[in-house]
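One structure is given below, represented as structure tokens, and several questions about it will come after.
What you see is the complex with one protein chain gone and the rest in place.
Labels A and B are assigned to the chains in the order they are written; within every chain, residues are numbered from 1.
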Amino acid sequence: MFCEKAVELVRELHRMSDGQLPAFNEDGIRQVLEEMKALYEQNQSDVNEAKTEGKTELIPTVKFRHCCLLRNQRCIAAYLYDRLLRIRALRWEYGSVLPTTIRFHMCAEELEWFNQYKKSLATYMRSLGGEEGLDITQDMKPPKSLYIEVRCLKDHGEFEIDDGTVILLKKNSQHFLPRWKCEQLIRQGVLEHVIS
Amino acid sequence: MADALSEASELSGGEESQEEDVLTPAELIARLEEAWLNEKFSPELLENKSELVECVMEQLTHMEENLQRVRKGDLKASVHRMEIDRIRFVLSSYLRSRLQKIEKFFPHVLEKEKSRADGDPSFLSPEEFAFAKEYLANTEVYLKAVALRHMPPNLQSVDMLKAVPEPCLDSFVFLRVKERQENILVEPETDEQREYVVDLEEGSQHLMRYRTIAPLVASGAVQLI
Partner (left out) sequence: MDTQSYMPVPPGVGMEENFFSLDDILLSHERLPCRTDTAFPKLGFLEKSSETHDIPEGTKMEMPLWLAKGLYERKRHVISVDLPKVYREGWRTVFGADANVVDLHKMGPYYYGLGSQMLHFENAENPEIAQSILQTFIGRFRRTMDSSQNAYNEDTSALLERLDFLERALFRSGQNGLNAFQLWERGRASQLTASNLVTNYRKRKITELQS
């Protein structure tokens, strides 16, 4: 049956239901596009035949192929759109700089989309009051205390806190830090929030 | 500031327009919390409250400045700092819910904005409007560049209004009644049921279809919880 390749693309994403981004399946897309091209050309020639030779019995076949074309288009569009939703999530979870391993899974146009998204979001956040604006990708959970206990899960180097003090984030070291300074590092898995 | 305050007093019914100058910081934060909960629990994007947002941002800056004057290590300082963090959380969470809905429903949000009559209040703030337009353009460019332009001529576009789902106004929401309402028409749930009317007493809480009470959320007569 037609459209098997297209649904395979969809299954591939559906299997990773937690939102991870698998490598962009360029080959899969290409194969679907080829099938579409073939279906379209067959339909063109059958439509001609139906018109010039009055072969109206070809119409159901043309319609059949047209359904397959629409299905292929839907599968590809949904595959791409769902990938955008995953890429969007990366901006909120990792911040604006992505690890190379993940960038490696994106095609050039996806990187372009990500950069545009990043820019729109930054412009929006800058526009919110004051000079610096408001970073709404922070403060994801209601604050319970000003300072929190954190453990360092890997070496991260020097880190400056509000009052200008610099501390060294060394693997396994433990610190008592302003909560809002740590949020992003905790999300990225550099620090761990310790609750006694 | 005065505009924002008068907008805030419209929220409470508009009768106290003489009192608009005495909206205390506590009242301002209460308005923010109302807007936040409504936005968080309503399935669709609500009218923007950018003047309220501006006021809260000003309030935050003001509090930060005050904090600079307090001696370091003063217990009062950490209480104030905590208060700032809390307000910033509510404000961020509020703006986040809005942005999330804009991204989720962007073609519909933009369509609604387009069909809005002159003088009707806008659902989007100017910045949100810019963001939504860029989001749509960015996404259309992407779909086109990766795949659609390689498709047969009659399949090179996707109607985003049809492809991106609309908010589901039939979802159920919890609400508390702030102003007594009479004769609210409730749609039947099953074929055997008939539609019926209810009165909503002040202070009472209900679980209802959002569509039924959407106008009351907009007017501020009920609070989503």
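Criterion: a contact is a pair of C-beta atoms (placed from the backbone, for glycine too) under 8 Å apart; a residue touches a chain by one contact, two chains touch by 3 or more.
The structure presented is a predicted model; accordingly, all values stated were derived computationally and were not measured.
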For the chain left off this view, which of B:Arg81, B:Arg96, B:Lys178 or B:His206 is in contact with it?
-> B:Arg96
Consider the whole complex, including the chain that is not shown, and state which of A:Met36, A:Ile148 or A:Leu169 touches that chain.
-> A:Ile148
Over the whole complex, note the residues of chain B touching the chain we left out.
-> 93, 96-97, 100, 104, 158, 162-165, 168, 170
Interface with the unshown chain - residue positions in chain A | 1-3, 7, 10-11, 13-14, 17-20, 42, 46, 57-58, 60-61, 63-64, 66-68, 70-71, 74-75, 77-78, 81-82, 85-86, 88-90, 92-94, 99, 101-102, 140-144, 148, 179, 182-183, 186-189, 192-193, 195
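The rule we apply is simple: only the chains that are shown with their structure count from here on.
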Approximately how many whole Å separate the CA-defined centres of chain A and chain B?
-> 26
Within the complex, which stretch of chain B touches chain A?
-> 53-54, 57-58, 60-61, 78, 81-82, 85-86, 88-89, 91-93, 95-96, 99, 103, 127-128, 130-131, 134-135, 138-139, 141-143, 145-148, 150-152, 155, 158, 163
Contact set on chain A toward chain B in their complex = 29, 33, 36-37, 40, 69-70, 73, 76-77, 80-81, 84, 88, 107, 109-110, 112-113, 116-117, 120-121, 123-124, 127-130, 134-136, 138-139, 141-143, 145-146, 179-180
